[in-house]
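Take a look at chain A:
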Amino acid sequence: MTVDVKTTAGVSGIGQTGRILYDRESRETVGEPFVEGARMTCRGVNVYYGDKHAIKNVALDIGRNEVVAMIGPSGCGKSTFLRCLNRMNDTIDTCRVEGEITLDGMDIYGKEVDVVPLRAQVGMVFQKPNPFPKSIYDNVAYGPRIHGLAQNKVELDEIVETSLRKAGLWEEVKDLMTHPGTGLSGGQQQRLCIARTIAVSPEVILMDEPCSALDPIATSIIEDLIDELKQQFSIAIVTHSMQQASRVSQRTAYFHLGDLIEVGDTAQIFTTPRHQLTQDYITGRFG
Partner candidate 1 sequence: MNNPSSQPNGLNPQGRRAIEIVNAGLARRYRKERRFRLYGISAILASLLFLSFLFGSIISKGYSAFQQTFIQLDIFFDPAILSQESLSTANYPGIVKQSLRQMFPEVKSRQDKRMLYRLVSSGASFQIRQMVLDSPEMIGQTLQVWVIADDDIDMLEKGHFDLEAPEGERRIKDIQLAWVDRLKKESRIEKRFNRILFTAGDSREPELAGILGAVAGSFYTLLVTLLLSFPIGIASAVYLEEFATQNRWTDLIEVNINNLAAVPSIVFGLLGLAVFLNFFGLPRSAPLVGGLVLTLMTLPTIIIASRASLQSVPPSIREAALGIGASKMQMVTHHVLPLALPGILTGTIIGMARALGESAPLLMIGMVAFIVDVPGGFTDPSTVLPVQIFLWADSPERAFVERTSAATIVLLAFLIIMNASAVYLRKKFERRW
Partner candidate 2 sequence: MFRKSVLIGTALIFLVSAGSVYAASARDYISIVGSSTVYPFATVVAEQFGKTTSYKTPKIESTGSGGGLKLFCAGVGVEHPDITNASRAIKKSEYDKCQKNGVKEIVEVKIGYDGIVVANSKKTAPMKLTRKDLFLALAKDVPNPKGGETLVPNPYKTWKDVNPSLPNVKIEVLGPPPTSGTRDAFVELAMEGGAKKFDWIKAMKKKDKKAYKAICHTVREDGAYVEAGENDNLIVQKLDANPNALGIFGFSFLDQNTDIIQGSFVDGVQPTFDAIADGQYPVSRPLFFYVKKAHVGVIPGIQEYLNEFTSDKAWGPDGYLSEKGMIPMPDEERAQFQSDVKALKPITMK
């Protein structure tokens, strides 16, 4: 896959800053999708749902200690791509993934790879909050329990508390530990799911619109959490909020109808997009 600028491609217009933008018809990725010493690498990834081609030949790296934001119009394949990174798409019968995705140099779609440790390592927060119909405590404690992360009850309690604190939920639920997780409000449920994910200390965290149901206070708690997690781990976050993307991420990837259109430094993408589609999207003329 090349990222060379096709000079022959029609030059369609002049941006506000006077740069030349890539044509709307161009589907080659613009910008720099690769980084030095990447945590995860994706090469030539294609995803099909039956006959539907949902992700088209995407290459992208997720670096160490960085937050990659994925933006794009609804239905463009952000969630689909994210789910490739911890093989959640395996659970969909019709879904087929092609290409190579590695974690620390290991092909995660390799034959001998076990998805259980993979998913413990690459955690995921889903678009729709999906707490287990169990108590709040059990929701958070479930991961540590099945992986045997706590030696005893005290340790487990500790993991549960710190996870809930990090997710900004502790104060609200510390007296409700035995209440069902499904009894919380939508935003609280989402934070519970975040706590549940970080309770197993994953090294890569995939977040699919984690803040879409949260109020500004909770959102800022999560954003602080992301900042903190970034010190040790890598994070890929899907968001529809341009502000959020610019606040939390170092790099941003713009998807359009299954194509990765443009990748680059977050500041650059939002100030000087190089592709016409990117510019249309961030200026609100599209999607």
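What to note about this one:
Note that in this section a contact is a pair of C-beta atoms (placed from the backbone, for glycine too) under 8 Å apart; a residue touches a chain by one contact, two chains touch by 3 or more; residues count from 1.
On how the list was made: all candidates are chains of the complex that A comes from, given by their letters.
Note that this is a predicted model, so its numbers are computed, not measured.
In the assembled complex, chain A touches candidate 1, while the other choices in 1 or 2 stay out of touch.
For chain A in complex with candidate 1, the touching residues are 86, 88, 91, 93, 115-121, 123-124, 126, 128, 130-133, 142-143, 146-147, 182, 193, 196-197, 200.
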